[in-house]
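Data first, discussion second: the structure below is written as structure tokens.
On to chain A.
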Amino acid sequence: MAKLKLNLISGRTIQQGVAMEGGKEKDAYTKACGIIEMDPSDLKKLGIWKGTNVRVTSEWGSVVVKAVEATQGPHPGLAYIPMGPWANSVVNPRTYSTGMPTFKGVPIEVEPAMNEPVLSSVQLVQKKCRGEA
Partner candidate 1 sequence: MTEYIIRNGFVFDPTQGIKGDKADIAVKDGKIVKSTEVSSKAKTVDASGKTVMAGAVEIHAHIAGPKVNEGRNYRPEDKLFTYKPKSASSRMAGGFSIPTTFKTGYEYARMGYTTAMEAAMPPLYARHVHEEIKDTPIIDEGAYPVFGNNWFVLEYLKNREIENTCAYISWLLEASKGYAVKVVNPGGTEAWGWGLNCLTIDDPVPYFDITPREIVTGLIEANETLGLPHSVHIHQNSLGNPGNYTVTLDTLKLAEGFRAKNKFGREQVLHSTHLQFHSYGGDSWANFESKSKEVMDYVNKQKNITIDTGCVTLDETTTMTADGPFEHHLTELNHLKWANVDVELETAAGIVPYIYSPDIKVCEIQWAIGLELALMAKDPMRCFITTDHPNAGPFTRYPRIIKWLMSAEARKKQIESFKHGAKMVEATHIAGIDRELSLYDIAQMTRAGPAKALGLSHQYGGLAPGMDADIVVYDFNPEKPHKPEDIEKAFSAAAYVMKTGVPVVINGEIVSNGNKRTLWVKAKVNENPQVMRDIRDKFLKYYSVTQANYDVSSHFVPNPHVIEVDATH
Partner candidate 2 sequence: MSKSVTDVICPFCGTLCDDLEVIVSDDGKKIEDIYNACAIGAEKFMHAQAPDRIKRPRMQQPDGSYKEVSYDEAVEYTARMLYNAKKPLMYGWSSTSCEAQSVGHEIAEKVGAIVDNTATVCHGTTLIAVQDVGIPSCTLGEIKNRADRIIFWGCNPCHAHPRHQSRYSVFPRGFFTNKGHMNRKVIVVDPRVTDTAKLADYHYQIEQGRDFELLSAFRVALRNEPLPETVAGIPREKIIEGAEVMKSGRFGIIFFGMGVTQSLSKNHNIDNAIMLTKDLNEFTKFSIMAMRGHYNVTGSGQVLGWQFGYPFSVDLSRGFARYNPGETSSNDLLRRGEVDAVFVLGSDPGAHFPISSVRKIAQLPSVCVDPHITPTSEISKLHVPVAFVGVEVGGNCYRMDNVPIEARKVVDPPEGVLTDVEFLTRVNARLDQLMGGK
């Protein structure tokens, strides 16, 4: 199976903000944040259609999200997961003595994971805390 190395950043989107205020336990929040925005050329390199679930892995963890086409691109080589538990499953937690984890500029590997589900925020965090995911 193909794997693609990308540089990950996370941050706010308006959909993330709206869904968060609507309730983080709701589906809308998963739809808004359980995604990875990728450049069309990177989707092509990985050999997947937009809307495919992918597994994102970094030195710090791994998470399944849905790959979508970047709406604020082009940005080949760069991937974007809206801020939330999905992004935070793989970001670099080191603060380098500043207090601030390194939420942006995380080297990741992306691979197709068509048959794996995207968990809801609560499920994801609870499973991670229990060591199940």
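Inclusion criterion for the candidates: all candidates are chains of the complex that A comes from, given by their letters.
Quick note on the criterion: a residue touches a chain if its C-beta (ideal position, glycine included) is under 8 Å from a C-beta of that chain, and two chains touch if they have at least 3 such contacts; residues count from 1.
It should be emphasised that the depicted structure is a prediction, and the values quoted were computed from it without experimental measurement.
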Checklist entry - Okay, in this complex, which of 1 or 2 is up against chain A? => result 2
Checklist outcome for this item: The chain A residues in contact with candidate 2 across the complex are 7, 9, 11-14, 16-18, 20-25, 60-61, 70, 72-75, 78, 80, 83-85, 88-89, 91-93, 95-105, 121-122, 124-126, 128-130
